[in-house]
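For chain A:
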Amino acid sequence: MSDAGRSDDRAAATDGGASDAAVTETRGVGDATPTGAPGADDVLSVRDLSTRFFTEEGQINAVESVSFDLREDEILGVVGESGSGKSVTALSLVDLVETPGRITAGEVWYRDPDLAEEFRGTEAVRVDDDHVDLRTVPPGVRRSLRGPSFSVIFQDPMSSFNPSITVGEQIAEAVEVQRRARANPRSTRSRTQGYGLGKYLLDGIVPGRDYTSEESMDRAVELLGQVGIPDPEERVDEYPGQFSGGMLQRAMIAQALAGEPDVLIADEPTTALDVTIQAQILNLLTEIQEERGMSIVLITHDLGVIAEMCDRVCVMYAGEVVERGTLDSVFEDTVHPYTQGLLGSIPDVDDPRARLEPIAGNVPSLLDAEMGDRCYFADRCPKAMESCLDKPPEATVDAAADHGVKCVLADREYDPADALADDRFEADAAATDGGDGE
Partner candidate 1 sequence: MSFGRFALKRSLQGIGVVWGVVTVVFALRFVTPGSPINAVAPLDASQETRQAIAAELGLDQPLYVQYGQYVFDLLQGDMGRSYIRGQEVTTLVFERLPATVELALAASVVAIVLAIPLGVISATRRNEPVDYGATLLSLGGISTPNFWLGIMLILIFAVEFNVFNTSGRGVDVGDVALSVINAEPFAGTLLTWLAYITLPAIALGTYFMALITRLTRSGMLDELSKGYVQAARAKGLPRTLIRYKHALRNTLIPVITVLGLQLGTLIGGAVITEAVFSWPGLGTLVIESINQRDWPALQGSLIVIGTSFVLVNILVDVVYAYLDPEVVND
Partner candidate 2 sequence: MPTDNDTHVDRRTVLKYAGTAGAVGLAGCSGNGGDGGDGSDGSDGSDGMDGSDGSDGSDGSDGGDAFELGVTMGQMDSGLDPQDHAETNTEIIVGQLYEGLLDRDKQGGIIAGLANEWERTDDGSVRFTLRDGAAFHNGDELTAEDVRFSIRRIVFEDVGIVSPQANDLGVVDEVTTGDGEVTVSFEGYNPIAFQLFATNGEIVQQSWVEENSGDYINRNANGTGPFRLTNYESGNQVVYEPNEEYWDGAPAVDELTMSASSESSTRVNQLLAEETDIVTNVPPNEVSRVNSSDVATINSVASARIIFLQMRYDVEPFSSQQFRQAMNHAVDVESIIENVLNGFGNITAQPTLDGHVGYNPDIDPYPYDPEEAERLVEESGHAGVEITLETPIGRYLRDVEIAQAAANQINSLSNVTCEVEQREFSSLVQDVTAPNIEDRPHFNLLGWGNGEFDGSQTMTPLLSSSGALTVLENDELDGLLTDAEATEDPDERVDILQEANQLAHDLAPWVFMHQQFSVYGVSSDISWEPRADEFIDPDTATQQ
């Protein structure tokens, strides 16, 4: 499934070490990290994606060489503490990272035969069979994929809707822009046709629906109905402020479905909601995924949600994917102490008295200058050893379960004799606190 010529490209692009090059050859029988070409059933293949923020304080490595595949019809969970780079990864996929952030490296292979056909032979655009590397296509094309190919559900529905425009209008917009795109696929200008500054000024005085058409509005009603909002005909004309949080999240899902996307990225879709409503929303997502056969990237800090919904899971820490595999392999055969820590921090439903053990310490600073060249988890790791002061290798635990991990423990047992002194990182920590500002 991979031919040698393209592997060379890949090898050059991945900037991997010698060991990486070796595994590349063995992809398909359980490579440690998905460095190969995208598989036919991979809707999305992310390779070595890095996103940096260039702030006044310095460079922040929010996403560091992340790779994963998203298969057809699956729900991929991305889990990690806040600040681990999950959300930035999601935004990077849909090219929504804003200044001072920038995607600095990596590939985002997206399966779209038509697009591949269109760009095949175009210089500068990398095409691999049905897949196109979205990092190389013109920005306008990337933008046109938002909606019909990718959709995002954001964490806070209240702030993700414009408070001064009706919910229906906002969903209808999402429908309308795709309608217009279909009518004139190659011109981005046509999507705002008849909507310039002049129209705006009119719109400002008379809140109107100059942009959206009746059909789009009807479709919005239909979508609202589909996500389980009662009386959609009436609710389309209400403002976001008149919706409850759960209803609004449903509306956001409806909005995300407007373009009938292949990939739905749900960025902490339930965090801002009550527990009871969380379950409803998650059920809705599952239903939709089953009905429409979409692929979903579900980003959450809640392992419980992952356990319930996902087929496969990526665990992120400090911008990196530290453990990855099928749900069972990661949950049952946990290797990385961080994943273990996360699992330890969810209350055990069966044994309510079991102690909740939060991971000691804080998420590390992602400031480039303050990140050492070692395992970033080492200072919090209960099993930190001398060898953790080097960058940990990528390792495959179980090729069949696609189970990979970024930890020295992948191929050896923890030996308390090697343990680092308790105060090994304290000096570093003091330095970090001092510079942190608050």
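The rule is short, and it goes like this: contacts are C-beta pairs under 8 Å (C-beta built on N, C-alpha and C of every residue); 3 or more make two chains touch, one makes a residue touch a chain; residues count from 1.
With respect to how the candidates were assembled, all candidates are chains of the complex that A comes from, given by their letters.
Treat the numbers as computed from the prediction; the structure is a model and nothing was measured.
Undergrad: For chain A in this complex, which listed candidate touches it: 1 or 2?
TA: 1
Undergrad: Candidate 1 touches which residues of chain A in the complex?
TA: 91, 94, 96, 98, 143-148, 150-152, 154, 156, 159-165, 170, 173-174, 177-178, 181, 188, 191-192, 195-197, 200, 203-204, 207, 211, 239, 241, 252, 255-256, 258-259
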